[in-house]
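All protein chains but one are shown at their positions in the complex.
We call the chains A and B, going by the order they appear; numbering starts again at 1 in every chain.
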Amino acid sequence: MTAKGPLCGEFFINGDEACAEAAISAGCRFFAGYPITPATEIAERMAERMPHVGGTYIQMEDELASMNAVLGAAWGGAKAMTATSGPGFSLMMENLGLGIITETPCVVVDVQRGGPSTGLPTLVGQGDMMQARWGSHGPYEIIALCPTSPQEMFDLTIEAFNLSEKYRTPALLMADEAVGHMTERVVIPPAESLQLYPRRKPTVPPDQYRPFEGGANGVPAMACAGEGYHLHVTGLTHDERGYPVTTDPAVQERLVHRLIDKIRNNRADIVRVESDGLQDADVVVVAYGITARVATWPIEMARAEGIKVGWLKLITAWPFPEDLIRQLAGRIQAFVVPEINYGQIALEVERCAGGRARTILVPHAGGDLHEPHVVLEAIREAVQVSNIKSQMSIKT
Amino acid sequence: MKFWRTPLDHDQIVIPLGQITIIAARCKGCGVCETYCPRHVLSMSAEFNAKGYHIPQVTDQAVCVACGLCQIMCPEFAIYVTEVN
Partner (left out) sequence: METNGSASVKDREAAADDQSHPLDHLLRQDRLPHIWCSGCGLGTALNCFLNALIKSGLDPDKVAVVSGIGCSGRVAGYVAMDSFHTTHGRAIPFATGLKLANPRLKVVVFSGDGDLIAIGGNHFIHAARRNMDMTVVCVNNFTYGMTGGQVGPTTPTDARTSTSPTGNRDHPFNLAYLAAASGASYVARWTTLHVRRLERSLTEALLKPGFSFVEVISPCPTLYGRLNKQKTGLDQMQYYKEQSIIRHGADPRQADIALNGQIVVGKFVDLDKPSYLELQKG
C-alpha cells in the first residue's frame, strides 16, 4: 500500500477494507480495536493506513477498552471508530450507553457472524439486530445502518460518521460477514468531494456554554477537551451544565426525553430505505444486509409467476421505518421477512403491521444464506388470502 | 520565642506570622487541622455550623507561623492561612 492519503478511484476490495477506507475518507483519525473474526481486516487495514494520514491506530487489550478509547478520542476532538463482531459487540454495550448519554459522536462497526456466543466466527449471521437497538441498559434511541455490498460498506460508513456528528450519538454499522468478506468493485470518490457533516462547535464563550442543552434540533454544540470550556462530562444523569443530578426525576425526564426526541423527531432525516415495486404490491419482502440482495432473485421468480411482490431494503434498521410499514400494512396482504436469525426485524414489522397484514418470517440460523426457493415459497404463501393476520407465522 | 542559646542570625530572621481563615460552611469537623497543627493554634469549638459540625476556632493566633499544614491537609478546602507581617 503506497497511498499516503485517502484513496480515490475504482478498487477491487472487500467490505472490511472498504469500510476502513471510508472512515479515512470521512476524516476518521483514531481507531481502537481488538482482533475478531470477521472484522479483523478493518483493524489491520487501519493499522496500516492510519499512520499514512496522521491518525492513530491502537490495538487495545479488549473490546471494552476499545469502546472507551473511541469515546475518549472523540472528546479529544477526533472522529473515532472501532470494529468488532458479536462477542465483542456484547462487551461494548455498557460503554455504548456511556456514549449515548454523553452524546459522543463515534462509529461502531459490527460485522455480524453466527451466534449466539462464540458461534460461527467465519460465517454469516444477522443475529445482533435487536442487540443493536436494545443491547445497552436503559431507555435510548440508536442509529444503525445495514450495508448490502462492499460499495455500501464504503458509502454507509461515511453516512454513519455524518449521522453521528449531526446527532451527537454513536452510530452503528450493522454489517455481516458475507458483505464484510465479499470482494467487489468499490468506487471511491475524491475525499474533498464527499459531503461531510462537521462537528458543530459552540458559538458562545465558556461561561455561557451549556454542553448538554439541545439546539434547534435537540442536539447540543460540542466543545472538546483542551478548548478552554472546562467541560464536565459524566455517565450519571446530568443537567444542561453536565453536572450530575441523581436525586431529581425531573432532570432524568428532561435528559432522557431530549435524547430520545433527538433521534425520533428527526426520523425523516435519518431513516433511509431503498425499494422497488411497492406501489401495487400484494406482498412486500422486507430485508437488510446481504439478505436484501439474496431476496432479489426469489422476487424476480415470483413476479414471473404473476405475483405482485415489492422489495423493501432497510438502509437504516434503526430507527425502524415504522411509518412506512404501517402505511404498507394498510394495503397489502403480507410482509415476508427473510433474515439470518430467528426473528428480530420481523418482530418490528409485525408490531408496525398491527394485525392489518400478515408477517411471515423466513428464518435462518446462520452459516450461509437463504436458499432462494424457501423465500419464493414464503412469497407464494403470503399472497394467499388469510384470516390469520395478527400472528406472525414462521416459514420452515 | 524562647531559645536556650541565641542563634547567630537571630536579628536577621523574621518568624512568619499567619492569619487563619476558616470557611465555616465547608467544614465537616474532622479535626485534622487541630490535631496536626504544630503550633496548636486551633481547637474545635463548641459551636456548630449549619450542617451541624463542630468547626475549629483559632485559640492562639499569635503563634501561627503560616506553615500551611492546615491548609494543605484540610479535606474540605475550608481553612487557609495568609502570611501577615
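Here is the rule we use: contacts are C-beta pairs under 8 Å (C-beta built on N, C-alpha and C of every residue); 3 or more make two chains touch, one makes a residue touch a chain.
The structure displayed is predicted, hence computed values, not measured ones.
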Where the missing chain makes contact, among the chains that are shown: A, B
From A:8, A:47, A:64 or A:194, residue that would touch the chain that is not displayed: A:64
Candidates A:229, A:318 or A:335 - the one touching the absent chain: A:229
Hidden-chain contact residue, picked from the options A:18, A:39, A:74 or A:109: A:74
Positions on chain A contacted by the hidden chain, ascending: 29-30, 32, 56, 58, 60-62, 64-66, 68-78, 80, 94-95, 98, 224-226, 228-236, 243-244
Footprint left on chain B by the chain that the document does not show: 19-26, 28-32, 35, 42, 45, 47-51, 53, 55-58, 61, 69, 71-78, 80, 82
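The criterion applied here is as follows: only the chains that are shown with their structure count from here on.
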Whole-Å gap between the CA centroids of chain A and chain B: 61
